[in-house]
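With one protein chain removed, the remaining protein chains of the complex are shown where they sit.
Note that the chains take the letters A and B in the order they are written out, and that residue 1 is the start of every chain.
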Amino acid sequence: MAEKHGNHHKHHILAPKIIWTVWALLLIGTALTVGATHFHFGAVNYVIGILIATIKAALVVTFFMGLKYDSNENRVIFLTSFVFVAIFFVLTMSDLFFRGPVEFDNGRFLAAQEAHAAAQSSDPWISTPELVAKGKELYAAQCVVCHGVNGKGDGPAAGALNPKPRNFTAQAGWVNGRKPSEIFGSLTKGLNAMPSFATSPAPDRWALAHYVSTLGPSVLKDSPEDLKKVGAGNASGGGGGEKTLPIDLAIEIMSSEG
Amino acid sequence: MAHAPAMDGNRQYAHHFLSADHEFETSKQGIWLFLLQEVLFFSPLFVAYYVFRGLHPADWHAAAQLLDWRMGALNTVILICSSLTMALAVHGAQTSNKKKLVVNLILTLGLACGFLVVKYFEYTHKFHMGIYPAGAFTYEGLGQYPAAKLYFSIYYAMTGLHGIHVLGGMAVMLWVLKRAMRGEFNAHYYTPVEMTGLYWHFVDLVWIYLFPILYLLG
Partner (left out) sequence: MAHTSHDGENYLNHEKGLWSWLSTIDHKRIGVMYLFTVLVFFFIGGVAAMLVRAELFRPGLTLMTADTYNKMFTYHGTIMVFMVVIPLIPSAFGNFVLPMMLGAKDVAFPKLNLASYYVWLAGALVATASLVVNQLDTGWTFYTPYSIRTSTSASWVLLGAFIMGFGGIFTSLNFIATIHKLRAPGLTWGRLPLFVWASYATAIVQLLATPVLALTLFLVVLERSTGIGIFDPKLGGDPVLFQHFFWFYSHPAVYIMALPAMGIISEVIPVHARKQVFGYWAIALATFGIALVAFVVWGHHMFVSGQSELANFLFSLITMFVAVPTGVKVFSWVATLYKGDLHFRMPLLYAFAFIFVFTIGGLTGVFLAALGSNVHLTDTYFVVAHFHYVMVGGTIMGMLAGLHHWFPKMSGRMYSEGWARVSWFLVFMGFNITFFPQFIVGSQGMPRRYYDYVPEFTTLNQISSVGAWIIGVGFVLMALYLLHALFRGAKAPPNPWGAATLEWAQDSPPPFHNFDKDPVVTHGPYDYRTSH
């Protein structure tokens, strides 16, 4: 500091013995790093490798570069750089590693939701055992209160409702029809006391529709025209995007609500 | 220039310092500040390395297998030895031992050349295989690992930047060697030797990390 300028202090001279010892330790460290990779400890290998490198680096900085004998100012200066590198790492990673699944495909990134949805249920309007099973789960969670465990419209809350909840096991009385696409439509728009489930993902509504249709006396199939009516069968339609309505259906709802 | 140097014992120093020691300490701090900026200069490559390693661990692992760890280890040993000779050169200057200073500087320069020769063989071997940075990558053995070519981009960027630092260090060492042979350095004045040493150890320091992350732990 300014006040001490006049003082002559001796520069530190690193003893040759220490120089040679540090050199030997660095060589041993290198041998250890190489040796350690021949054992497979999994992720621990990485930690060991970086740890040894850091010890070697510390030896170089402490003795060869003489930071042990240097001023506090210089120590703070050099170590500061690592603090800022750490900030750089952590905040960059907070983006790159938390973007949600992004997949690497032959030189192109694909938004994973697309790939994910495509792999799981590319056509949720076609009934599969998996979809029915998923529908059953959803039914147990969201529908039993009114429609009852067996779908007879006799859930604990049914008594309070007028008209009564639909009995799925009976042939008669279906306002919109029993085809999966028609059930999907009722779920999406709501019916009488039942609110709209449009905020649930479309594949979930399809799963429910498939499950409910298995409760009836016979399982009906959708024709392509039926599917078209609810906007299924194209990428942005009933099966694709999450929490979205098919556009024609959305327009229909808007016009009916005036 | 009209700045008349001042005298401190038998050693002259620039007029705006209070003593030769004051000048030495200030110069040394200058080098530490320079090294601080060097750490940050290398950092984006390390960030890029870990970003893509985290996103494509399998590709990274497959690509790293193509590097010959023996070459990397050899270069590590070469650089560690050059750090030794550099430290001995500084010791020679500090003890006014001109012969020790000059011999060790020459050894350090020789080892630096050795490092670059090994690097040259590594590079040309990779080029023959068609392993270039991503845009020119033609090697076909890693077809199922599309991100592997990014690994080599980063490999070339990191080792290339390090290589440039080695070259820069050698240029400075030649200048210091010339002055050392003229007998300009002694126990009272050896600032350039000390500064070159600090820089050279830093170059070694970078390699100490590059070796495991590129050759061993990919």
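Simple rule for what comes next: a contact is a pair of C-beta atoms (placed from the backbone, for glycine too) under 8 Å apart; a residue touches a chain by one contact, two chains touch by 3 or more.
From a predicted model like this one, the values you see are computed outputs, not experimental measurements.
In the whole complex the chain that is left out makes contact with A, B. When you scan B:16, B:125 or B:178 for touch with the missing chain, the hit is B:16.
Contact with the chain not shown here comes from a single listed residue; of B:12, B:29, B:96 or B:186, that residue is B:29.
Remark: the residues of chain A touching the chain excluded from display are 1-3, 73, 80-81, 84, 87-88, 91-92, 94-100, 104, 107-109. One chain is missing from the display, and on chain B it is touched by residues 1-3, 14-17, 22, 25-27, 29-30, 33-34, 36-38, 40-45, 47-48, 51-52, 132-136, 146-147, 149-150, 153-154, 156-157, 161.
Operating definition for what follows: only the chains that are shown with their structure count from here on.
Between the Cα centres of chain A and chain B there is a gap of 42 Å. Chain B contributes residues 18-19, 21-22, 24-25, 28-29, 32-33, 35-37, 39-40, 43-44, 46-47, 50-51, 54-56, 59, 69, 73, 76-77, 80-81, 83-84, 86-88, 90-91, 94-95, 146-147, 197-198, 201-202, 204-205, 208-209, 211-213, 216-217 to its touches with chain A in the complex.
Chain contact summary for the complex, chain A toward chain B: residues 5-9, 11, 13-14, 16, 19-20, 22-23, 26-27, 30, 33-34, 37, 45-46, 49-50, 52-53, 56-57, 60-61, 64-66, 70-71, 73-74, 77-78, 80-82, 84-85, 88-89, 92-93, 96-97, 102, 104-107.
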